[in-house]
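Here the complex is missing one protein chain, while the rest keep their positions.
Right after this comes chain A.
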Amino acid sequence: MNFIPPDFAPASSEIFMLIMVCVVMLADLAAGDSRRYVAYLLTQVTLLGCAILTFVSFSTEIKHTFHGMYVDDTMADILKLMVYGTVSAVLVYSHAYISDRGMLRGEFFSLILFATLGMMVMISASHFLTLYIGLELLSLSLYALVALRRESIVATEAAMKFFVLGALASGFLLYGMSMVYGATGTLHVSQLAQIIQSEASSKEVLVVGLVFIVAGISFKLSAAPFHMWAPDVYQGSPTAVTLFIGSAPKLAAFGFVMRLLVEGMGEMVSDWQGMLVILAVLSMAVGNIAAIAQTNIKRMLAYSTISHMGFLLLGFISADFNGYSSALFYVIAYVLMTLGTFAMIMLLCRSGFEAENIDDFKGLSRRSPWYAFITLMLMLSLAGIPPMIGFYAKFAVLQAVVNAGYVWLAVAAVLFSLIGAFYYLRIIKLMYFDEPETTEPLVLNSDVKILLSANGFAVLALGIFPQSLMGLSLYAIQNSM
């Protein structure tokens, strides 16, 4: 029997990542307690190496490998580059936080890298099983990361909830996939589209499968009414882990939705459109209204995430280039804003003190005017006020929605975002209008200082010059379909 080895080139960055994860684990074992920074540096080097590999192999050609189970296209490359950048920023932001709390260990880094590998697989999968493997690799790493502080009761509880609900969602997803397989006889994304188009399959079974798949996706995206885990997990996890959960996986989730719904089941657009409309409206309603009542900042941001995921889903509803690229733009903008916001929360933490309540932002403009200003920009951006990037993200999505003929949906979306503006304004109010409880300024390492300033500045600068990112999003989508 002839064995023809598959073409490994399109998966080179994943392979490199896998090798390096093992290296990080071993190196950390050898380095011992006194030299934990070795693992940190190696992790950053790994991400850089992956970025270089992805960048070098960048082309507009769509390359399939491993018998069509794996794909490397422009969208995958761009999403992966974003993921590396995000994970790298997460590590810079959380370095001081985790070392203060005794979490600066090899496990932290290897779990983060495994999760990143999972995201890369999700982004590049073109087979339902590959998609599922990527998703599980990501999810299992995240469960472990949440539970990393095993002495913390809230963290353990959060991990438990996350695990149980996440497993349930995976079950949904698998069940849906099996239905689709039953109806069409294939799990290949590209073949699936053809079979559905030829109408050779049972429509009823397909639709039932689709419902389960959409439910599974909604769990992973934390879209209402499948959002219950998000507030508890965001609140219970160590802030560094919350930062990670809230940022890079959303990029992967975007890729996941694109592969599953758009590329795989694009022919059933009229079926999933309606489901997404309901999910989007519910998410925006639940997220924005529930966030008002929160006093815990992480919980508030969890609800804010839910509402943003609703907005993200709006981009898919129009089901065309315009909409998908708007959604991609939205998710990138969202990740940028989330990174900065959670980084600010971590900065407010000191050793032995967790900044959990929104009152911890009180009087920040007196303590550290520059960081207060950055937070101001981030909050305005999350609220969608120009000239911050968050506005253009909302604008692009709304434009796609109106284009698709759903004017009422656009009106509902802006009304919910008006409600949302209130709780972002409340943070600004605390920072600028209230007196501080302590006057000591925030103390930061210089790398965090530079990165955070760059992050805040990017929110403004990309808002004043949005073309680059918008153009990139459109380019990514157009060259991949």
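Observations, loosely collected:
As a working rule, contacts are C-beta pairs under 8 Å (C-beta built on N, C-alpha and C of every residue); 3 or more make two chains touch, one makes a residue touch a chain; residues count from 1.
Everything that follows uses one rule, which is that contacts and distances are computed from a predicted model.
The listed choices are "ABC-2 type transport system permease protein", "NADH dehydrogenase subunit M", "Ammonium transporter" or "YeeE/YedE family protein"; the UniProt protein name belonging to the chain that is not shown reads "NADH dehydrogenase subunit M". When the omitted chain is restored, the residue from A:K63, A:K161, A:R350 or A:K429 that touches it is A:K429.
Note on the undisplayed chain: of the listed residues A:G266, A:G340 or A:P466, the one touching it is A:P466.
Annotation: of A:L42, A:L398 or A:A476, A:L398 touches the absent chain (contact as defined above). Which of A:L91, A:A144, A:V241 or A:I385 touches the hidden chain is settled by the complete complex: it is A:I385.
The set of chain A residues touching the chain not shown comprises 369, 380, 385-387, 391, 395-396, 398-399, 402-403, 407, 410-411, 414-415, 417-418, 421-422, 425-426, 428-429, 432-433, 465-467, 470-471, 474.
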